[in-house]
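A single protein chain has been removed from this complex, and every other one stays in its place.
The block that comes next holds chain A.
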Amino acid sequence: MISAFSPLTLPPLPARFSPREFTHVRFRPPQAFSATATASSTAYATRENTALPYLNLQRMPSYTSLYDVLGLPTEASFQEIKSAYRRLARVSHPDVAAIDRKDSSANDFMKIHAAYSTLSDPEKRADYDRKLLRRCRPVASVRMASGFTGYTRRNWETDQCW
């Protein structure tokens, strides 16, 4: 599953951003999280791309919803959402992530936090749930609404992973 964006759309790579370990993180399927409090390193797939750590040009794992990001069913309680967030933060936050994936962990953590901040807010969650039901907005229109291609993916609040 390698993303197929054209290298031409990349901004020039500053020298000090020589490619490093920009491991892209995958999460286990939802059910895997219910067992233990910590997701082991086996949850992480091999890196699939390299990019600037903050210009998140690499392709997202194809989550179908914010619930998938937290590894929860759509009927999860607020309590479960909070616990899942804390559990995932304990694994993905850059302060606790392994040294070789500090940069990618920042992206992962931001994604988890974005999911949490929508789903832990009753209003935002209801709104999101309605959109999730419709589930028909084409990705392209979301892209156009934001800045240029290089930046679109970073707008977590408005540009969710579906």
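We take it that a contact is a pair of C-beta atoms (placed from the backbone, for glycine too) under 8 Å apart; a residue touches a chain by one contact, two chains touch by 3 or more; residues count from 1.
The working rule: contacts and distances are computed from a predicted model.
Visitor: Which of the following names does UniProt give to the chain that is not shown: "Ribophorin II C-terminal domain-containing protein", "Piso0_002647 protein", "Heat shock 70 kDa protein 8" or "DNA sliding clamp PCNA"?
Guide: Of the names offered in "Ribophorin II C-terminal domain-containing protein", "Piso0_002647 protein", "Heat shock 70 kDa protein 8" or "DNA sliding clamp PCNA", the absent chain's UniProt record gives "Heat shock 70 kDa protein 8".
Visitor: Which parts of chain A face the unshown chain closely enough to count as touching?
Guide: 2, 8-9, 11-12, 14-22, 37, 46-50, 53-56, 79, 82-83, 86-87, 89-90, 93-96, 99, 102-103, 105-106, 109-110, 113, 117, 145-151, 154-157
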